[in-house]
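The complex appears here without one of its protein chains, the remainder shown in place.
As written, the chains take the letters A and B, and residue 1 is the first residue of each chain.
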Amino acid sequence: MPVRIRRSFRAPGSLAAFLFLAPFLAFYGAFLVVPLLLGAWMSLHRWELLGDLRAYCGSGNYLRMLRDPLFRSSLVHSAQFTLMAVPTITAVALFLALVMNRPHRLYAALRSIFFASGALSVTAVTLIWLMVLNPSRGLFARFMAALGFAPVDLLADPRLAMPALVVTTLWWGIGFPMVLFLAGLQQIPRELYEAAKLDHASPWTTFRRITLPSLRRTILLVLVVEVILQFQVFGQVLLMTRGGPANRTRVLVQYIYETSFRDWQVGYAASMSMLLLLVMSVASFVQLRLSRPGD
Amino acid sequence: MARTWARWLSHALLTALALAWMSPLLWVILLSLTPNEALARGDLAPRMLTTAHYQTLLAVSQAPRWFLNSLLVAGTMTAATLVLSSLAGYALARIPFRGRNGVFLFIVAGLAVPEQAIFLPLHRMFAELELHNTYTALIAPRLAGPFGVFLMTQFFRAVPREMEEAAELDHAGRVRTFLFIMLPLARPALTTLGIFTFLYAWNDFLWPMVSATDPDMYTLTVGLSSLQGNFAQSESLGFVMASAVVASSPMILVYLLFQRYIVRGMALGGVR
Partner (left out) sequence: MASVRLKGITHRYQRTEVLRDITLDIEDGELMVIVGPSGCGKSTLLRIIAGLERPSGGDVEIDGVRVNDVEPAQRGVAMVFQNFALYPHMTAAENMGFALRNLGTSARETDARVRETARLLQLEPLLDRLPGQMSGGQRQRVAIGRALVRNPRIFLFDEPLSSLDAQLRIEMRAEIARLHQRFGSTMVYVTHDQVEAMTLADRIAILNAGKLEQVGAPLDLYRSPRNLFVARFLGAPRMNLLEGELASASAAGAEVRVRGGPVLRVAAIADRLAANARVTLGIRPEHLRPGPSAGDLEGQVSVVERLGDRTLVHLDLDIGAEVLCEDRGESPIRVGERVHVHAPAGAFHLFDESGIALPRIVAA
């Protein structure tokens, strides 16, 4: 047997590691890290594409946010949407997961139905719901008419437009939290339920004393994940209400989008992006903390 | 027995709820098959169905082109993501080198960066490079997402060390071990990641909308939104609905066929 001196396999694999990592890191650096730094840099400039203005302004853009009523209202609308959507979605997903967590063919099929709308793109979803909510011939209007009510244009009603967006989002995005809850339910050992049964626990007691406490972590996780998702709401609003009626649904990401692509004030828009980034990374950090198992 | 009745009742209620949940989708499919005259009258249940809207879609609109764009973009993005993520994930999980934890954290930190927060500078970059309205612009920035690397790292970490040691004793070098042992083992994870990437790419909206302004470069998702303006008129209503169906049905199919993998990926994404 020839005796050869060991090669790099077991030696510190810096070169090999570099070769394996380099392709991804190239993309990561170019299209995530660089834009991040560029965004931070842009946010420190008055930078308007029309007229080609570009001047350093320090914290000027950030101070401007404080004074900008449109920014403030868009922030409020994003928060409103989040506050409405997150509890609704979480509650409905938990409910569906609880009632459908049974090994039965019917339930497998039903789960697929609630799950499937998640496959649609935001444009398809909004198209469908614009049709459904259409006051003259939408499914909803016909339904209301059948019950003897006058047709309402939900999306044109300043009070009802936001809830309508929430319902659309609920229909679109229920699958993900539902799956998380189902996964959480699967992890509760069956022996716990059998023991509870032997201990004469009623279904309600079992739910309150076993299911809910076991799901506490999952519930928190779903809440945080949904906050991250919903606070960045954009497509539904842009395509269904364009921020209306009366600017009642203009949300933060939409305002960023409009500030840069309609008003061409990219510096100001970049500073708002930075604020969004800050808020989101705090939330992501919480999520990471929550989802690390076993501490 | 009362319990049997209760069970049937809950079955029935849930089934009704599911049907109601599905009704918007079914209705849109129905609209896409309804002749224009019936649409103009506002019939709820047309007496005749037609495929005319689908024919128009194929014949006169740009939808087929958009469909191909979406296919090309999503396909390339998926293939590239699988390659990049499995390479990087393997290195992070299995090749000891100085600073490995640091690199891993540096990459994982990217999970906290929402696309909404960087699309603007990214758009400037591609504008400076004059790369908008190219496939490169549609694909390349989307390969920077760290989720795939994260997923593959977690997967490779879970592979028993003995598997690699057996390969080492079997005279397989680093590359052979990666190609012939680790990659085949990772097939379930790769499938999950692949489906996720494909769905994500196909449904991607904000970036293709701001990057592709030339209708020839639209993806189906963006193209569809450009049609929405004219959908108030009854003549194009069926047509718009048909395009929505065409855009959505492949994804729904993928979703239902690979539900198992998607569910696993979601669970992994949440419980990471």
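The rule is short, and it goes like this: a residue touches a chain if its C-beta (ideal position, glycine included) is under 8 Å from a C-beta of that chain, and two chains touch if they have at least 3 such contacts.
Just so you know, these numbers come straight off a predicted model, no measurement behind them.
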Hidden-chain contact residue, picked from the options B:A20, B:V60, B:L105 or B:L169: B:L169
Where the unshown chain meets chain B, residue by residue: 160, 162-163, 165-172, 176, 180-181, 184-185, 187
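Just so it is clear, only the chains that are shown with their structure count from here on.
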Between chain B and chain A, distance of the C-alpha-averaged centres to the nearest whole Å: 15
In the complex with chain B, residue positions of chain A that touch it: 7-9, 12-14, 16-18, 20-21, 23-25, 27-28, 30-36, 38-39, 42, 99-100, 106-107, 110, 112-124, 126-132, 136-137, 139, 142, 171, 175-176, 179-180, 182-183, 221-222, 225, 228, 232, 234-235, 239, 253, 256-257, 260-261, 266, 269-270, 273-274, 276-277, 280-281, 284-285, 288, 291-293
Partner chain A, residues of chain B touching it in the complex: 10-11, 14-15, 18, 21-25, 27-28, 31, 42, 44, 83-85, 87-88, 90-92, 95-98, 100, 103, 107-108, 110-114, 116-125, 140-146, 149, 168, 173-174, 199, 202-203, 205-206, 210, 220-222, 224-225, 228, 231, 240-241, 244, 247-248, 251-252, 254-256, 259, 263, 266-267, 270-272
